[in-house]
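Of the protein chains in this complex, one is absent; all others appear in place.
Each chain carries a letter (A, B and C) given by its place in the written order, and its residues are counted from 1.
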Amino acid sequence: MNCPECDATLNIPDDAAVGEIVSCPDCGADFEIAKKDGSNVELKQAESVGEDWGE
Amino acid sequence: MNCPECDATLNIPDDAAVGEIVSCPDCGADFEIAKKDGSNVELKQAESVGEDWGE
Amino acid sequence: MITIKIGGSVVDDLHPSTIADIKKIAESEGVILVHGGGKEVTKVCEQLGKEPKFVTSPSGIKSRYTDKETAEIFTMVMSGRINKTIVQMLQKNGINAIGLSGVDAKVIEADRKKKLLIVNEKGRKQAIDGGYTGKIREVNASFIKSLLDQGLTPVISPIAISEESEFLNVDGDRAAAYVAGKVGSDKVLFITNVDGLLMDDKVVPKLTLAEAKEIRPKIGPGMEKKILASTEALDMGVTTALIANGQKENPISSAISHDN
Partner (left out) sequence: MITIKIGGSVVDDLHPSTIADIKKIAESEGVILVHGGGKEVTKVCEQLGKEPKFVTSPSGIKSRYTDKETAEIFTMVMSGRINKTIVQMLQKNGINAIGLSGVDAKVIEADRKKKLLIVNEKGRKQAIDGGYTGKIREVNASFIKSLLDQGLTPVISPIAISEESEFLNVDGDRAAAYVAGKVGSDKVLFITNVDGLLMDDKVVPKLTLAEAKEIRPKIGPGMEKKILASTEALDMGVTTALIANGQKENPISSAISHDN
């Protein structure tokens, strides 16, 4: 699968799960796996979430 | 044992325990068992405690 | 201004219209809520492996015996779970509520019972250590009034602070009576799950203070305590004491308009 931003090849592990974040090795963009059906993977822009932890 | 108030005979059960309240059949005064050693019983004036209960 | 005593579960005990009803009255004249919640305390005690103890008074009233550990769990559940859940529910409906226990700003001060009179397992009267229950002595009325003046709705847990700063379990109905009396509410309302005081199967619509005092010893325990709290509130200058069923629509405004 290719990066939606720069078209570089993304390395998505076979056992990757929905919610996991995939980073593009070329442009550095982060994508979240939105759906996964066998080897069929749908990506969405990962929201940038700052770390903000409770007690 | 006799009532400290009116000298009437008090009826104190053999198995009465410290803290139990003994009422005089004649004058109606209440006494709390302060100490008990075999048949040796020491009484004290029972404080009048209103009922006041929590949740 | 009205002081309202509610149970521990807003969801189970009250008609869905109740919160909107509270909101209306909070905005027009001001509301103070006092809550109970003994059942939930018992549940958490059991979950924590603390067996609740109950004792029976010479006149037959059964109640919780509050040892130190129970007083601590009581405080945690009352002021941490029940109180905050009620505050949350009110906030969700646009009422700016503030939860308080009697320990906070010394809102309720009480004298710890040194001794309790109970009926023991042999059926005889016995004096035992009073545990952590108390008789209310003082209410921080000026602080509660300052909250009302800021548009807040106080939600008060039935926990008092003793002279030695211990947590004391106090009865919610009587706490509501004292708060109403000391803060100067003209009305106190006890919300319950029956329509009011029943005599010969009929709801008694109205009692004078003297009648209430006379009738009280003849009433069953749950309602008797509400009548006692009512007479205490009236003795402290509250004009009207109301008892109403929380499962009816708009339970507060209909109780105020004597629509029962």
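Methods note: a residue touches a chain if its C-beta (ideal position, glycine included) is under 8 Å from a C-beta of that chain, and two chains touch if they have at least 3 such contacts.
Keep in mind that what you see is a predicted model, and the values were worked out from it rather than measured.
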For this session: Check the whole complex and report which displayed chains the hidden chain contacts.
Result: A, C
Seminar exercise, completed: Given C:Val103, C:Ile191 or C:Ile243, the correct residue touching the omitted chain is C:Val103
Problem set entry | Residue among C:Val55, C:Val77 or C:Ile256 touching the omitted chain | C:Val77
For this session: Would you indicate which residue among C:Ile32, C:Val55 or C:Val87 is in contact with the undisplayed chain?
Result: C:Val87
Problem set entry | Touching residues on chain C - with respect to the absent chain | 44, 47-49, 72, 75-81, 83-84, 87-88, 91-92, 96-101, 103-106, 143, 146, 150, 152, 159, 161, 164-167
Exercise. Of the residues in chain A, which ones touch the absent chain?
Worked result: 13, 15-17, 19-21, 23, 30, 32, 46-47, 49-55
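FYI, only the chains that are shown with their structure count from here on.
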Seminar exercise, completed: Taking each chain's centre as the mean of its CA atoms, chain A sits from chain B at a distance in Å of 81
Exercise. Can you give the whole-Å distance between the Cα centres of chain A and chain C?
Worked result: 55
